[in-house]
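Below: the structure, in structure tokens.
For this view, one protein chain was removed and the others were kept in their places.
By letter and in written order, the chains are A, B and C; residue numbering begins at 1 in each of them.
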Amino acid sequence: MANVLLILPELTIFLAAILVFKCLILGLSVLHVWRVAFAGSLLGLGACLITLGMTGEPFHPGIYRVDLFSQLMKTVIAAALVLVLVLSDSPPVMRRDAWRELPFFLLLSSAGLMMMTSATELITLYLALELSAFPVYALIVLHRDRRMGSEGATKYMLQGMVASAVTLYGMSFIFGLSGTTYLSEIAAALPELGSQPLFWVGLLLLLAGFLFKLALFPFHFWAPDTYFSSPHPVATFIATVSKVAAIAVLCRMVAVAGWNEASIDGETLRIVLIVLAVAAMTLGNLAALVQKDFKRLLGYSAIAHAGYIVVALQAFSSLGHTAIVFYTIGYLAMTWICFMVACEVGRNRDTVPVSALAGLWQRSPMLALCLLIGIFGLTGLPPTVGFIGKWFLFSAALEDGQFLLVLIAALNSAVAVYYYMRVLRVAYLLEPAKEDTGILAPSPLVVTGAMVACLVVLWMGVAPNYFWEIAAEAIVALGATY
Amino acid sequence: MIATLVIAAFMILAMAGAIYAALVPHTLHCIIGLGLTLFGVAGIYLYLGSPFVAAMQILIYIGGISVAMVFALMLSVSLAKKMKHSEIKVILSSIAAILFLAVMARLIMTTEFPLREEPAGAAAWGVEQIGHGFLTTYSPLFIGLAICLSVAIIAAVLVARREADKS
Amino acid sequence: MSLSAFLLVSLVLFSAGLVAIMSRRNLVTILVGIELMLNAASINFMAFNYYTAVDPVVGQIIVLVIIGLAAAEVAIFLSILMVLYRARHDVDVEEIREIRG
Partner (left out) sequence: MNPAILAIVVIFTPLVAFATAMLFCMKAHRIAQGLILGGGAVSVVGAFLLLLGGPSETQSIVWLSSGSLELSFGFMFDGLSLSFGAVVALITFLVQVYSIGYMHHDPAKTRYFALLGLFGWAMLGFVYAVDLLQALIFWELVGLASFFLIGFWYEKPSASAAARKAFLLTRIGDTGLLIGILLIINISGMAHIPALLDAETGLTTMVSEGTLTLLVLLIFMGIMGKSAQFPLHTWLPDAMEGPTPVSALLHSATMVAAGVFLFARLHPLFMASETAILVVLCIAIFTALMSATIAMVETDLKKVLAYSSIGQLAFMLAALAAGGLLAGILHLILHAVFKALLFLCAGSYIHHFETNDMREIGRRGGRRMRWTTAGLVIGGASLAGLPPLAGFFSKEEVLASLSHGGYHLIWFLALFAAFLTAYYTFRMVFFIILPDRPLEADATVHDSSPVILGPIIFLTIATVLGGLILGPLAAILLLDVPHHSLLSMLPAILCALAGVFVAWWDFGRSRATRRGFVGAVPVLHRLFSRKWYVDDVYQAVFARFIQLMATVLHRVEVDLLDGGADRLADVTRWTGGWTARLQSGWVQAYIASGVVVVALAGYFLGSR
């Protein structure tokens, strides 16, 4: 019984998915299906909150671990899922016959992502990775514009399959060198493994699949294309929910690889990560300067943010991990806000060019204010979480003496001001185009979600203590595993 | 001795099939190359002591996946069409792949793997152990795999169906 | 036969898969390349399972999982390919380059 309670969040989401599938078979209308899914996701969030304090291993020891870290990440995932579902009741940008299936696939993918945060065994991790990816591949291709949707889906899936094959190949070497697939046993064997170069190469290959989900250079190419060509709610899902899980796994893997005192030279892997982070930040920010599409711009900004996160990740320290968990929560809220605006503005558009935001200030002051808060957050301006979160990320790297890296990161975030401000300029200062002067009226649910997200962004920026402590505790729980 | 010769033959079959599949221009030939490789790999599994996995390889891979590909080819004529083969692309990508191969090969050759005292015999691990493992220790894998497959089927059906709406 | 012989065979398969993915124009042959990569990983798992693993059941289970996932992957990819083909009447990867910049 206790075991069932431990996997309550995943179970709830799975059951909700099955229920939704039942509704699909019964031929219920879009609205009903969506309601069931929404209720299910709320229940899932509740389940996450219930299990927040629990620790244990519901299956054979070593395969699947429930602790504060995993449950915190699951809570974040569930909350993000609720927020994404808020935006996906009947998105006109998708093929009409796929509206009903959208919540079903989102639920399934979230369940996979939740598994990823808890999995402590390589193959379970791989399985969860695939499980979370398959429904998303299918959703992208269900874009109303089939030409665009199929191109985006094909390319995304192709890159995703290659990345996961590389991950699997890397896993095989780790398995071979350590004789096991359990992270805890690998961590225990680390002092011997660490002296083998092949182990570090294998780890790099293994990380490839998760760095791909995070959109770090050189696995970043999909991000702008996929954000651009996906139906808006699906893009929101990819940009928020799946990022969280990828970050969670990266934290876990890196905690295994080099976090405990007894370890070995992870130095070479760190240098590789540093180079990748620098490349990602620079590429992302530079390419974003010339973007004309809002979602593409957010895609490049996501690449840059992947770089910022790896800046802290490579520190291999608990401060760095805490900073990452903290920033992830804030990043999720900021990104969701931006995508929410994209969804609302692009309700009847296949794509959301930046120019479509023109006159947002007049069309919907509420959306404009939300966009302001979200963009400020992404830019890293106080009093949003973007500022304080970046501060923590950079100080983690500095604590480690990575002076030059932080300098590059800080310069990068200075360059980024330019394109973020351009978005705000269009939204606040230009007159709306002739064809879309109408008032935008987001549904009450969207407004509620937006208020919550804005509140989180500001709250974490002004009084970070509460969230910081939770993140720190979660990282302590993560460290206790090994 | 004979076992060594046989396994060497399987290995060569696998590698030759793979290289053939990677380089041959015609799509159908490519799938045939894949089939050869899969067959070789099944042989390797057999040598490595797992007839069950080898059987699965032949059943699912050769019987399922390759056939699905051929079907896909047949459903749409142009899927099968012979595409222009750009020499320069092949050369460049071969260079990239050989770079990777060289790096990994050097690592593999220089690494000392923690070999077991003596390789276990085939009899020690049969179907029962696999089934037992799937249902006890690795039950999340089993559940997850089942979900994955059903998701894939639902998704594939949904995606590939012709659109009902004319709007 | 030594362990590294198997590893090298799998490496050749992996590299051949990479070549196929990077150089072929037909999306189906690219899928073939991915299958080659997955098989390479499977050979590794089986070889390590035979020579080094603590519990020799693990590798077999892993390979079964991989086979299952590969089947699922192929199903989804082929269905996406169908949509692509219907929308464009082409599956040449060099022709689908509308999303860029």
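By definition in this document, contacts are C-beta pairs under 8 Å (C-beta built on N, C-alpha and C of every residue); 3 or more make two chains touch, one makes a residue touch a chain.
The structure presented is a predicted model; accordingly, all values stated were derived computationally and were not measured.
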Notebook entry, point to check: So which shown chains sit in contact with the chain we cannot see?
Noted result: A, B, C
Item checked: Contact with the hidden chain (one of A:Phe104, A:Phe175, A:Phe294 or A:Trp468) -> A:Trp468
Next item on the list: Would you mind spotting which of A:Val166, A:Ala239 or A:Ala474 touches the chain that isn't drawn?
Entry: A:Val166
Check: Residues on chain B that touch the omitted chain in the whole complex?
Finding: 89, 92-93, 96-97, 99-100, 103-104, 106-107
Checklist line | Positions on chain A where the hidden chain makes contact | finding: 154-155, 158-159, 162-163, 166, 197-198, 200-201, 204-205, 208, 217-219, 221-222, 224-225, 265, 267-269, 271-272, 275-276, 283, 286-291, 318-319, 322, 381-383, 387, 391, 394-395, 398-399, 403, 406-407, 410-411, 413-415, 417-418, 421, 425, 429, 463-465, 468-469, 472
Checklist line | Positions on chain C contacted by the hidden chain, ascending | finding: 18, 21-23, 93-94, 96-101
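Operating definition for what follows: only the chains that are shown with their structure count from here on.
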Note to self: Report the inter-centroid distance (CA atoms only) between chain B and chain C in whole Å.
What the structure shows: 6
Margin query: If a residue has to touch 2 or more other chains to count, which residues of chain B qualify?
Written below: 104, 108, 113-114, 138, 141, 145, 148, 151-152, 155-156, 159
Notebook entry, point to check: Can you list the residues of chain A that touch 2 or more other chains?
Noted result: 123, 127, 130, 134, 137-138, 141, 176-177, 179
Next item on the list: Spell out the part of chain A that touches chain B in their complex, as residue ranges.
Entry: 14, 21, 59-60, 63-64, 95-98, 101, 105, 108, 111, 115, 119, 123-124, 127-128, 130-131, 134-135, 137-138, 141-142, 176-177, 179, 196-198, 201
Margin query: Touching residues of chain C toward chain B in the complex: what are they?
Written below: 1, 3-9, 11-20, 22-26, 28-29, 31-33, 35-36, 39, 42-43, 46-53, 56-61, 63-65, 67-76, 78-83, 85, 89-92
Margin query: With touch defined as at the start, can you tell me which chain B residues reach chain A in the complex?
Written below: 103-104, 107-108, 110-111, 113-114, 136-141, 144-145, 147-148, 151-152, 154-156, 158-159, 161, 163-165, 167
